[in-house]
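Removed from the display is one protein chain of the complex; every other protein chain stays in position.
Chain nomenclature is as follows: A and B, assigned in order of appearance, with residue numbering initiated at 1 for each chain independently.
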Amino acid sequence: MSDTASPIGGQSECALRLTLNGTERSLTVPVERTAADLLRDDLRQTGVRIGCSRGVCGACVALVDGVPAATCAMFAFQLDGCAVQTIEGLAKSGQLHPVQQAFVDQGAFQCGYCTSGMVLLTKALLEQHPQPDRATICEWISSNVCRCTGYAQIIAAVEQAAARLAAEETA
Amino acid sequence: MTAEQPVLQVVGTSAPRKDALEKVTGRAVYSTDIVLPGMLHAKVLRSARAHARIVSIDTAAARRAPGVHAVVAGADLPAHIVPFYGYFIKDQPIVALDKVRYVGDIVCAVAAETEAAAIAALRLVRVDYADLPVAANIERALAHDACALFDDAPMGVVPAYGDGASAQLRPRKNVCYQFNYRTGDTAAFARCDHVFEDEFRFSRMTHYHLEPFVSVADVRGDSMQVWASCQNPFPLRKELARMFKVPENRITVQVPFVGGGFGAKNNVKTEAVSVLLSMLTGRPVRFCLTMEEGFLTNTQHAAILRLKTGVMADGRLVARHSEILLDAGAYSDGSPLVAEKAGYRIPGPYRWEHIDTACLCVMTNTAPAGPFRGFGGTQSSWASESQIDMIARRLGIDPFDMRKRNLLKLGEPFVPGESGIDSDLQEGLDLVCKEIGYHERQHDTSGTLRRGMGISIGFKDGGGVNKPAQARVKVSTSGDVFLQCGTVEIGQGARTALAQITAEILAVPLDKVSCAPINTDYLPFDQGTNASSGIAVMGQAVERAARGVREQVLAFAAGQLGVDVSALRLGNGVVLHGEKAHPLAPMVMRHYGGTGFEFSADGFFKATSDHHAPLEAPCVFWEIGWGAAEVEVDTATGQVKVVKLVASGDAGRAINPIMLKGQEDGAAIMGLSQALFEHMIYDDQGHLLNADPLTYRVPLAEDLPHAFVTITQEQGHGPGPFGSEGAGEGTILPIASAVANAVHDAVGVRITCLPITPVRVLEALINQPINQESVP
Partner (left out) sequence: MEHLSAAGLLPTSARSLAPLRLWRPTSIADAVVCLKHCEAPVLLAGGTDLVAQFNEGLSPRSLIDLSRMDAMRQLHQRDGVLQIGSLVTHHDGCGNAHLRSRLPGFVRAWARIANPRIRYRGTLGGNLMARRTRYEGALLLQALRAKLHFSCAEGTEQVDVDALWRGALPERALLTAIELDTTDLLAFDYERSLRPLMTQALAVWRQPGGLQLILVLATEYLPPVTLSVRLAGLSLPQLAPRADAIARDLLSGLPSSFADAQVTSDYARRAGAALLVRQLESLHV
């Protein structure tokens, strides 16, 4: 164990408050709990998928304060004070978000395991770049791995969603 | 071609997938999501050595560790179970017995309250190994002084073969299986103007399905429930029954959505460990692998292919003698089947007088190789389509003309006793050549960047061998339709497509058809989701079931209405007599009273057995992948950029065009990845260097060629419903050779070893080396 000059702090649990899909949640978690496990197991967001468990594949991506983050590569306590959006928080009253609808329309998923992460990544991309060119789309989508689609239909979905969101904006 | 109606309403439309909402909202349930009360977590210790005898294992401390419920090493396997699994050859133990045969071989398994407790317990296991010589590649394993991976012969079978085909178990040391095919006469070589001998090397990839290998087993008394991410639940059930001596009707296998398989998730993977630990602990047990473990569980086959091809001066193909060596890894898994297919497909879509092929499964101290999209057709297309180009150039013939001269015609049997080719091969070739501008290609020899084009026709048989498929379709009185079949949804969209076929035949909208979840207790038998067989094989069973239930409904209605059945048809859930609609429910009420009713029919399909067919049944269909690539080679760095990639398959009739396109895209990009960079890097001591998601490079969106076109052909000759045939593997087959052919066209060097790396290309440009395998 540590010697006499032990620094202050050293908690083994953290109390956290976060907003999950618009609803405030509070809970206490062990320090070592990952954000992905918190979301999946404690907060029942099983749409957060575990793929590589090391922040590479992006299947576990959720939006943390609007920014796409691999939740398997975060500790749960790092979500304290954050607004978190998972795939479960996208559709409103049974109506799919334009990004979700675009993925359906363009056949942009097959096995579906990467889909939660890809959809949220796309949402964040379009918030940063409402009219992304193809190079920007490819650069962003390269944050996540899809083994099924070969990406072409995902790119088409991003383009459709961009157009739909732009149309809603001007409507 | 048969059409149920003049104009198809559901088949041929890009209807949203039936699982679309679930997958896009995150509600979809995968095996990784299964949680049972009291569930324990399994973890395993794996060998870090490629080949070693286990001298001793001490698990005493592990057993005492907190939260541990069971520890199993070889000595702890219950005496009454059969601890070996496999396809044709049962050689893989649940946990290692006397030796470990590859880095990753399971040595000890633990079930504990949490994953952390299981890992902490495994840390306390002590193992003493005695190293054995390592044979980490084909050459080493076949060397005269190689150490044998198996001292004794594991239990194995050789299936029956028809004309020209045969196989042997253990023909020599470190070869578990050999498939042979011969037709014609060796004397054909003597008649040839030229005989060319070339060697090709094929790399190995890992499937990299995003959902890990995972199962949950709940064994209570003599009943066993298993949730598994598995492509063939019925064979899995059979294997578990055999291993654990439990009757098949006491075992239930359920398969939720599968997050990608690509061939990896067949037969036993995690299930034997989770079942065993559940048996020992009396609790449900979850065994979920990390992606790193996945790399060490099942891979594609690396291969050496030696082709000796005899031709006439005008380019006519005469004879081919092939020796194919597959790197099967440490356990046989699906290798005998892959050997059958790689060996069978090596002639390609061409006419020959004489074929003589031997395909060997070589055991090496590396991860077991098994089914991988393309299944031997990828290996054989790489070699065959590369050599066709090489021969063409040696003879001064354009590679297009060389192919045209030798392509099999529509309807022509692949080999004696076989079914006829069901695509017009020339039509497909013309299509991709037109799209890429093959005949107009220019060769600008100024500057460091050189462009070239290559074409290729990837070839495999489709639909499996001797594969039976069963399906059931039920119709309720309100016109709701229940489709029940064992095809697993692994992303390919089969269940949506099969529902579309059903909806078409029963004249209902697609959303009136539900697909039953996979449960071996309630569904008719299916051999497995493989071989691009969903539409061509299961589709025919589904078609028969749907037709059968339609006949029942119409016969019942005819009886109730007092008319001839030929005057009735189905439309939108009602029976139509001319323009008059007769809903089913009132008719059923009149006849059966208020108890209700369901109409139900089964469908069965299997290709007819025929001893003249080399594989004991003619192949159901032929899955062709036409490919064309335009490359730009940087002659200063050797880098190959694919400027345009064209890939095309013939689906006969596309059941769902947008879903089909997704499959063709995905397969082509997998092929491109193999062509340029993706591969598992094993050193000569059996250690995998890029054994993790960071260093194992898979294609990302930025790897897409600037121009990427997939063309779905619907030539309409398929045996499946509405003239359809299978797809989903065709477009992986031609890509590597199309790229190699394009590089040859651009800069005049031939790369015969995958991947086509900048290092190999630059080396070839400078040295034109003979042996490329030593070049990374």
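In this section, a residue touches a chain if its C-beta (ideal position, glycine included) is under 8 Å from a C-beta of that chain, and two chains touch if they have at least 3 such contacts.
Note that the structure is predicted; figures quoted are calculated from it, not measured.
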> Among the chains in view, which touch the chain not shown?
Replying inline: A, B
> Among the options B:292, B:385 or B:526, which residue touches the chain absent from this view?
Replying inline: B:292
> For the chain left off this view, which of B:28, B:44 or B:192 is in contact with it?
Replying inline: B:44
> Which of B:27, B:474 or B:697 sits in contact with the chain that's absent?
Replying inline: B:697
>> Looking at the full complex, which residue from A:14, A:91, A:104 or A:166 touches the chain that isn't shown here?
In response: A:14
> What residues on chain A make contact with the chain left out of this view?
Replying inline: 1-3, 5-7, 9-12, 14, 30-32, 34, 37, 53-56, 58, 61, 67-70, 72-75, 77-78, 121, 125, 139-140, 142-144
> When the complex is taken as a whole, what residues of chain B touch the one chain not shown?
Replying inline: 43-49, 103-104, 107, 114-116, 118-120, 122-123, 125-128, 289-290, 292-293, 636-639, 681, 683, 689, 691-692, 694-695, 697, 757-759, 762-763, 766, 775-776
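Operating definition for what follows: only the chains that are shown with their structure count from here on.
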> How many Å are there between the centre of chain A and the centre of chain B, using C-alpha atoms for each centre?
Replying inline: 31
> Which part of chain B faces chain A closely enough to touch in the complex?
Replying inline: 14, 16-17, 19-30, 32-33, 207-212, 257-260, 262, 290-291, 490-493, 658-659, 661-663, 665-670, 692-694, 698-702, 704, 708, 710
>> List the residues on chain A that touch chain B in their complex, please.
In response: 45-54, 56-57, 59, 86-88, 90-91, 96, 100, 103-116, 119, 137-139, 141-142, 145-155
